[in-house]
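And now, chain A:
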Amino acid sequence: MKAAEPTVEREQRSLLTLGEVTKSFGGLTAVDKVSFAVEAGSVVGLIGPNGAGKTTVFNLITGHYQPNHGDIRFAGQRLNGLPTHRIIMLGIARTFQNIRLFQQLSALENALAGCHYRMRGGILAGMFGFLPYQRRAEQEAVERSVGELEFVGLNQKVATVAKNLSYGDQRRLEIARALTTQPRLLILDEPAGGMNEQETEALIGLIEQIRARGITILLIEHDMRLVMRACEKLVVLEHGGKIAEGSPEQVRNDPRVIEAYLGTEDEV
Partner candidate 1 sequence: MKPRVDVLGAGLFAAAMAVAPLFLNAYQVDVLNSIGLYALLALGLNLILGEAGLFNMGHAAFYAMGAYTAAILNTRYQIPVLWTLPLSGAVAGAFALAVARPVVHLRGDYLLIVTIGVGEIVRIALVNDVFGITGGANGIFGIGRPRLFGLVIRRPEQFFYLIWGFVALTIFLFLRLKRSRFGRALNFLREDEVAAEGSGIDTAYYKLVVFGLGAAWAGMAGTLFAAKMTIISPESFSFWESVVLFMIVILGGAGSIPGVLLAAFLVVGLPELFREFAGARMLVFGLVMMVMMVVRPQGLWPARGRQKWLAVSGKALGP
Partner candidate 2 sequence: MKQKLLAAAAALGLAVSVTAGQAADTVKIGLMAPLTGSWASEGQGMKKIVELLAEQQNAKGGVSGKKIEVVTEDDGGDPRTASLAAQRLTTQGVAAVVGTYGSSVTEASQTIYDEAGIPQIANGSTAIRLTEKGFKRFFRTAPRDDEQGRMAAQTIGKLGFKKVAILHDSTSYAKGLADESNALLKKKGTEVVFFDALTPGERDYTTILTKLKGANPDVVLFTGYFPEAGLLLRQKKDMNWKVPFIGGDATNNADLVKIAGQEAAEGYYFLSPPQPQDLDTADAKNFLTDYQKKYNELPPSIWAVLAGDGFRVMVAGIAGAKSTDGDKIAGYLHKDLKNFSGLSGPISFDAKGDREGEVYRVYKVDGAGKFVLQKL
């Protein structure tokens, strides 16, 4: 790992920066002084053995948890203390490790959720009428949602109820929903979890395409093949602390990483 650049400089180029972020639950420190940056336009992987605190880091970024110490900044704005939906509105979208779709609703409706915050109209608008602008907004929302569903490859499943989708399709639907929020940063929590080889292959292509749209990606993944191919930078966590950071090549050869991974295997 190279010597740390001056923070200010790094922030200027980075979309997301974590500075010495710490989170503990009761006595257990789940995330310990973790710092890293995600540069705009890149694909960054967050890896590490189970229980290393990866998902907790995601939850800290998206405001599901609040850090005990440290700073989280997105595009120059401090995220600490903001509720989740505000963070989403700033341009961060995410998927969940255990798929969290609106199970009883159709794929289209799921995708529409992401459009919600950009639309207007509350109770009165709902009850008393569709003014032309509202009708237009609705139509645009549906179009965008259908567009994203097509983008992730769910064109045939627009009207299917989420719970009836296959596992891989559900993962893709989550991505589509995240994309409809028009994020600048997309956070994917084990997007290949439960996917077969073909689906994973397609996912790698999808990640490329998303990136090609100028969306920055931060992902957690156990599938090393995907990580090595899709990411240009990796951050490695173990026991809540960061043990390595760098390109896939650098990380692969980092002795501490090898120890962390092999070490755990030894214990098993």
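The candidates were selected such that all candidates are chains of the complex that A comes from, given by their letters.
Assume a contact is a pair of C-beta atoms (placed from the backbone, for glycine too) under 8 Å apart; a residue touches a chain by one contact, two chains touch by 3 or more; residues count from 1.
From a predicted model like this one, the values you see are computed outputs, not experimental measurements.
**Q** Check each candidate in turn (1 or 2) and state which touches chain A within the complex.
**A** Here, the candidate touching chain A is 1.
**Q** If you look only at chain A, which of its residues touch candidate 1 in the complex?
**A** For this pair, the touching residues of chain A are 62, 64, 83-85, 88-89, 93-94, 96, 100-106, 108-109, 112-114, 116-117, 119-123, 125-130, 135, 138-139, 142-143, 146, 158-161, 177-178, 181.
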